[in-house]
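Note that one protein chain of the assembly has been removed; the remaining protein chains are unaltered in position.
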Amino acid sequence: MTQVVEIESRGGRAGTTLLEVDHVVMNYTTKEGDVSAVEDVTFDLKNGESLGLVGESGCGKTSMALSLLRLLPDNGEIRQGRILLDGEDLVELSEEAMRQRRWRDVSMVFQGAMNSWNPVYTVGDQIREALRLHWPTTLTYTEETERIAALFEMVGLNSAMIERYPHEFSGGMRQRAVIAMALSCNPKLIIADEPTTALDVIVQDQILKELKEVQAELGMSIIYISHDIAVIAEVTDRIGVMYAGKLVELGDTLEVFHRPRHPYAYLLLGSTPSITGPRRKLSPLEGEPPNLLDPPKGCRFHPRCPFASDRCKSEEPPMTDIGGGHEVACFHWEEVPEIRELSK
Amino acid sequence: MWKFIAKRVGQMIVLFYIFLALLFVLLDLQPGDISQQFVGNPDIPPEAKQLMIDQLGLDEPKHIQLFNHLKNYSTFNMGASWSQYPRDVSDILFSALPRTIYLFLTATILAYILGFWTGKIVAWKRNTATEKAVMGTSIFLWTVFYPWFAILMLWFFAAYLDWFPVGKFVTLNFESRPDLVNSISDVLFRTSGSEAASGWTSSAAPGANDVFMLLFTSLIVGTIAFFGIRWIVKRQVKDPTTQARLFTGGTVLVFGGFVLYWITNEYGPWAFDIFWHSVIPVMTLTLVSYAGTTLLTRTSMIETLKEDYILTARAKGVPDVTIRDRHSARNAMLPVTTSLVLALATVIGGGIITEQIFSWPGIGQTYLAALSSEDIPLTMGALALIGILALIAHLVADILYAYLDPRIRVQG
Partner (left out) sequence: MADLLTKPEGDAPEGEAIIATPLWRIRLRLFRRSFARNWKIFAQNKMGLAGLAIIVLFGLMAIAHPIFMATIWDGHEEGGKNVYDPRAGADAVIVEKTVVPDGEITDPTTQIGQTEAALQGTGLVIPEVGTVMTAPLANPAPPVISGVPHPHWLGTDPFGGDILSQLLFGARAAFALGFTAAISSVLIATAVGTVAAYYGGVIDTLLMRLVDLMILIPALPLLIVISGFWDLDLIKLGIVIGVTSGLGGTAIILKSQALSVKVRPFIDAARVAGGSDFRIVLQHITPNVLPLSFLYMMFGVTAAIFIEASLSFLGLLAIDQSWGIMINIAHTQGYTLQGLQVWWLMIPAGASVTLFSAGFFMVARAMDEVVNPRLRAR
């Protein structure tokens, strides 16, 4: 009984590696040609760690997340690479085996989670469905209800709402309920794709804080995805910056946030007003993100890059460790100026 | 939900009166007043004419006439039929009504269930040969010229294959179809051959209408019991396995009870004869509205499959079949139920033609017969009744929708 209600982590010992994403290439096939939405992305994630993925709209963040769960639409395909979860390659799994991993090991909070609810079932019933599919033992109806009530409490919802329909929830409540559902089967990893974008700043803040508390309590790993680096900088341990399907910079949050080394990250952070730091005028990010049907040769950022040289036009810069686990894919990272003092 | 239903009922009543007024206008647009048309009819005694003038207030101003018309029709006082004088129009119509409802309900329920099932399966398996075949057939059935199709069905099943009787409601004399008595009745019913073989014309035979009413009532009771049990189980029992068991148990109980009732009933063979006559008309009407439901469900499923909650369900690791049935199809049902209303006109029109072609003595046949014998009161009465039926069918569809959609059901 208590075992049911008690929400505990199934995550492994903190610090050991949970997820390894190894040179993943993902394409969408369209009439016009292949869209290279995720190109050669490599990163890893430790148990209990939280990672942020940031980048402009359309750079492939959601595609990356969907690849991890193998939830791609019919025209999307993982062409290369491995996705190791606890050492097991998800790309190789059968569809049925993958289905059983979903939610039990990796759950997801979707972009625009407000529409994630099926309008014709109560919120409680939809969480119940996840429990029935993935909870290791068969629960009675009352046990299920107790567990859902505990989850609701954890995300700050009144347990009287369990038997209500999604349309009776406010946007913020729906979002909290989605988080409750994501937690329902004690996953090892939660992917939160823009979990708070549609909400007002105050609610956004509350929810992120709650998520952080829950994570601290349960010790699971979380991947946060957002286009707004400032929002997730507060809740993540490390940050990866994506540009046009590629991961261009990866490092500790404070490092990346205060001393971005990739010109794109530098400009992106420049276009994000800093609340704490002094205001300063930076050269804005000019031009349009590239068309992924036909991405630029060499470094994908070179057409918009103020530091670009001829080399950038022909050669793809590899991810290089510049020390302290801070990786950058740029030939000119040393030329990028510092934008904020490490004063925080 | 109750508020919603009350509102809809109110609207329907208003619409019904507008419709009655429209009928009055139709009548009034005819040359001369109704009593003059009726003069030429030799079957009707002249004193009836004065009665009619008084009753309808034909010598009064138009607005009084309209008022009388509305009043008479809302109390089902629709006068005497001319062609079957002096039978009351309402009497004729009410005896034909159950037969029409039987045809219409059976066909609609079957078509909805089958069409929904097919539609959801083809939407799930897009770009397969099955989808193409089903789509082709459905578009054919949906666009086929209905009377022609019905004639071909009649020819194929009744004349060519000789499986079912040709039209009509009952076999006048079982002896003319000994095969029917011997092969079907004797196998299915305990009734001895001689009793059954005496047929409808013998003195021992029950009235066809009585048997039909019994059949009709038992079908309605059975259907209500079936859905009632499901509804109660769904509300009261939360555990999924117990639920499934009770569903199966309920189905077996209702179906078994129905069969048992008719096997032990002495009217069994007669009821079966009526049922046997209804097979082709019901099948024909079903096929056409089935095609409509299939097409609608498919489109609606394809729409719902794009919704975010389907992605959520997939992320939750819900098995494909459950996603299809529990998540996508359940939502696809909503627009299908709404559009059922649009298909309704087709089914009602089709019903009239069906009754005509298969000589099924329902409202539609009565209506056409009345029209061709220039029996104006009966024509108008039948049309009014068809209007009421259409309105009620819409109301039911609306209520069904409200029940299916918690956004309406819960809000009120």
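As written, the chain order gives the labels A and B, with residue 1 at the start of each chain.
Note that a contact is a pair of C-beta atoms (placed from the backbone, for glycine too) under 8 Å apart; a residue touches a chain by one contact, two chains touch by 3 or more.
This one's a predicted model, so the numbers in the text were calculated from it and none came from an experiment.
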Just one of B:113, B:159 or B:244 touches the chain that is missing; which is it? B:159
Where the complex has a chain not shown, which of B:1, B:70 or B:151 is the residue touching it? B:151
Take the complete complex as the reference. Which residues in chain B touch the chain that isn't displayed? 11, 14-15, 18-19, 22, 26, 29-30, 139-140, 142-149, 151-152, 154-156, 158-160, 166, 299, 303, 341-342, 344-346, 348-349, 352-353, 356-357, 367-368, 371-372, 379-380, 383, 386-387, 390-391, 394
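Keep this in mind: only the chains that are shown with their structure count from here on.
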Please tell me the distance, in whole Å, between the geometric centres of chain A and chain B computed from their C-alpha atoms. 55
Note: in the complex, chain B contacts chain A through residues 238-240, 307-309, 311-319, 327, 330-331, 334, 404-407, 410-411
In the complex, go through chain A and note every residue touching chain B. 69, 71, 99-104, 107-108, 110, 112, 115-120, 122, 129-130, 132-134, 140-141, 165, 167-168, 181
